[in-house]
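Okay, handing you the structure first.
A single protein chain has been omitted; all remaining protein chains appear in their positions.
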Amino acid sequence: MFFHWLEKNPFYFALMVSIVISFAGLLEIVPNFASAARPLSTTTPRTVLELAGKNVYIKDNCIACHSQMIRPFKSETDRYGKYSLSGEYAYDRPFLWGSKRTGPDLHRVGNYRTTDWHENHMLNPPAIVPGSIMPAYKHQFTNVADIETAYAEAVTVKNAFFTPYGPEFKRTRKAWEAHRPKVLEDAKKIAADMKDEGVKKMIANGEVPEIVALIAYLNSLK
Amino acid sequence: MQSNAALEYDYTVAKLFTYVTILFGFLGMLVGTILALQLAFPELNYLIGEYGTFSRLRPVHTNTVIFGFTVSGVFATWYYFAQRVLKVSMAESKFLMIMGKAHFWVYFIGALIATITLVFGISAGKEYAQYEWWIDIVIVIIWLMWGVNIFGMIGIRREKVLYVSIWYYLACFLGIAMLYLFNNASIPTYFMTDGLGSINHSVSMYSGTNDALVQWWYGHNAVAFGFTVPIVGMIYYFLPKESGQAIYSYKLSLLSFWGLMFVYLWAGSHHLLWSTVPDWMQTMGSAFSIVLILPSWGSAINMLLTMKGEWNQLAENPLIKFMVIASTFYMLSTIEGPIQAIKSVNAIAHFTDWIPGHVHDGVLGWVVFMTMAALFHMAPRMWKKEIYSKKLMGIQFWMQTTAVVLYFTSMWVAGITQGMMWRAVDEYGNLVYSFIDTVTVLHPYYVIRGISGVLYLAGFILFAYNMYKTITAGRKLTEEPQFRTPMA
Amino acid sequence: MNPIIMKSLGFAALLIIATLAVVVQMDIDLSDSVNAIAVGGAIAIATITSYVTSLYISKMKTESTTGELVDENWDGIGERTNELPSGWAYIFLAVFFWSMWYGLIGYPVNQYSQIGEYNEEVLAHKAKFEKKFENADKEVLQGMGKSLYFVQCAPCHGNTGDGLSGKAHDLTKRMSKAQVLDVINNGSNHLGYAMGMMPPGMASGQDAEDIAAYIAGGLKGEAPASYAACTSCHGADSKGNGGMAPNLIGYDNALLTHVLQNGKKGIIGTMPSFKTMITPIQEKALSEYLQSIAQ
Partner (left out) sequence: MTIHDIQGYGMFFLTILLTVLLYWYILYLYRSEKKGERNFEKYGRIALDDSIGTPPVEEKSASEEDRRTKEQN
């Protein structure tokens, strides 16, 4: 009998278990792959500075408390703006939807918060939002953001997944050196709206503090 | 065939894994308790600079509990009971013995390094899959080493029929292997360029909605194949063995197994309800989550019925108490999950503290209770010593049970409150509460959870102490106890 | 019923009462079907789990081991044949039908759309509220504005509107001296007024100081001579020349609308545009409320 034989032959038993458990995944995930990866016509890939900010977001694990997924309920669209669309995430690797809102959703935070607000808030959240339980992230004002890795990421997704970055994104160090001033330029624009002297000094030295990259990223969430 | 006379089961590897189970259990719960207290008292975020914030510590907590405590508990019990139900000793194969020891050391050192990377914020950014690409490779190697042992042991077994616990452990092995590989597929950026940037960094193979689907297909089933399947396997061995009662219905256990295998994987998309994944997929995830009650409760009822008419044992043996209450929490957790997966309930429950509450009555009440009971059961047989103190075990039982009840009740109320406050509309049709209102209102519940964390951690320290004293100062046993674990 | 089941149901009841107590205290609307179903789900979890687990646990106490012994004796130990527990079989049926209902009728897989449902929700909301407040009077608008303010504005401007000691614009006053000076020196970005952008350097030195002090003081007393430069655009009464330029004394509807629509950038920092977040009626309400808190 089929089942009897299955139970006594560990190899075929393992094979059967694998078939049964991969079944749902195959049917649910695979066919939708191509259509879900399509960006909206307005979606653009992030700049290198924003990517660096995304990596700060991951490093300090903002996802532990903040979601980036506005569900289609009136209560959420009133609070956070238009509900999220699949295409808006097409360039997000990894996705950062989060699963817990200890703090508010951030998917469109760029629409209703600005650089100076973030600067004040990251230095001391309860001073801006009384009762806030968010910790301060002072170290982001002194840590240097890794923009080189962010550039490497842009080149990688361009070559591996055809993310539309321009022709100047090449895998060589020379290309990176050529692109670097552009990143610093973006950083300078963000820092111009900030008050922290240390941040301005670092930018002048050709370094991008984590907070500048992070704010660039948060401002790009729209 | 060899003669059985001189042969004995060899618990060397099981012992090693028992030590690290206790170590990682303590660390994971310590960090967890700190996290709980940080939410109630935010000043605690600044104990060790940037490395001590809630956000940085949270993956340390989750990964230490999942990949540290639970997985080493699974390994420890595997190296113990697999020999016994396959009726073959590790000592019979030099190869398996060496592989077993190597498995332990690679695992232990790998786990330590992995934890350190998380503290430094080296993270791939996906929940429960934060480890960067090179740690993933080490994890795959560790997993394969375990696989070698599983199939090696099965290959040289004397018992023809694979006991149902072996089924569950096999499924754990296969399931995690498949899910982990697919979900962690990523490209290291360093090698895609001329050595630009950090060697640690990688980008996910999937993007956006696809990444979310793969991630929660993984995340949900990491719960399935890490927190459910092997623990069910555990209780199917340890409860009958400890009580001397054969499983109430062996057939039901086989049925539940295939049911679990078939249904569990569908349910992953219930983590993505109301998101941008297609509607039909959400509905499927939701519907299958409800069907999932069946195999889960099948196992749990089977366990409770195994103890039918055995009230004496329940009253007198704290180990039986641990296992019965673990089954109870398993039942709670496996009906709570499906109900939270109903779309309307999920609209309230998702993103709130009701979800961590649900997770913790599963993990604290089911996984940790069952693992501790298993280790208590194993200790006298591995070290040939009596359990040091029955009284301590009793105290620990009540402390931890109280802690779990406090945890899930406080998070239950907190979650429902917050979920409803987010939706609340005033007489003008506008939102009533600003976000911060919905945070400050939770303070008392966060304090209760902090207390429950301290209580649970204290109970775990009692457990560790009891184990330590058993190993070092327990009364010597002359022969292996047949069923009930002897304790002083 | 036996004491174990009683105790356990008692616990479930306690949990449910605690939940309901909080819900009532928060003034939650249980006629919202989502809220009602969630509470129903919570009650179901608590009662079903308590009842079923205590039922089985009490079986350990009250029943003896039953089941027929299997004919053959296996290795000296008798075996019992136990059938599948009937309760489990009933759930089997119930859950099966539930999931069929869920996938075919509740949320039919081939036609249900959450965005469609959202659109309906928005329409229903509009029908219920927007019509009702279309021609609301001042008092109602103020009330509405107040509740809106706490959700949308307070995160930056503070609960009292004081701007959190200089971190955002202080809404209880019109402008501080520093703010006025900044505008005079740097001009003002485009708020969308018909008058257009205000150029930098309309006044300088002591003149600018005087103007700033005068405006920050609420335009009380005699205006400095240099203030004439301002009235040409902002009107003789400084109230914005009939909506052509910003009002310098107080917050009127035009000013609020322009700021909410276009955002604002000044010495303190940047305020983003809220045009996607706020409806016209809400704008009116906010303006009424702000006028009530500004002195």
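Quick notes on this one:
A, B and C label the chains in the order they appear, each numbered from 1.
Rule of thumb we're sticking to: contacts are C-beta pairs under 8 Å (C-beta built on N, C-alpha and C of every residue); 3 or more make two chains touch, one makes a residue touch a chain.
None of the values given here were measured: they were computed from a predicted structure.
Of the candidate positions B:Val65, B:Ala114, B:Ile150 or B:Val164, contact with the unshown chain belongs to B:Val164. Only one residue in the set B:Leu7, B:Leu47 or B:Ile109 touches the chain that does not appear here, and it is B:Leu7.
Within the full complex, the residue among B:Tyr237, B:Trp354 or B:Phe369 touching the omitted chain is B:Tyr237. Mapped onto subunit A, the interface with the missing chain covers residues 1, 3-4, 8, 20, 23, 27, 31. Residues 1, 4-5, 7-9, 81, 83-85, 87, 89, 157-161, 163-165, 236-237, 240-241, 244, 246-247, 249-251, 254-255, 258-259, 262, 480, 483 of subunit B touch the missing chain (whole complex, contact as defined above).
Quick note on the criterion: only the chains that are shown with their structure count from here on.
Taken together, the touching pairs cover every possible pairing of the chains.
Distance from the subunit A centre to the subunit C centre is 24 Å, each centre being the mean of its Cα atoms. With centres taken as mean Cα positions, subunit C sits 36 Å from subunit B.
Residues of subunit B in contact with two or more other chains: 274, 284, 288, 347, 423-425, 430-431, 435-436. In subunit A, the residues that reach two or more other chains under the touch definition are 72-73, 78-79, 129-130.
On subunit C, the positions that touch subunit B within their shared complex are 15, 18-19, 22-23, 26-29, 32-35, 37-39, 41-42, 44-45, 48-49, 52-53, 56-57, 59-61, 63-66, 79, 82-85, 87-88, 91-92, 95-96, 98-99, 102-103, 107-110, 112-114, 125, 128-130, 132-133, 140, 143-144, 147-148, 150-152, 154-155, 282, 285. Note for the complex: subunit B touches subunit A at residues 38-39, 42, 45-46, 49-50, 53-56, 58-59, 121-127, 151, 154-155, 160-162, 167, 170-171, 174-175, 178, 182, 187, 189-190, 192-198, 201, 203-204, 206-215, 217, 221, 258, 261-262, 264-266, 268-269, 271-272, 274-278, 281, 284-285, 288, 347, 350-352, 355-356, 422-425, 430-431, 435-436, 439-440.
Against subunit A, the residues of subunit C that register as touching in their complex are 114-115, 117-118, 121-122, 125, 151, 155-156, 158-159, 164, 167-168, 268-274, 276-277.
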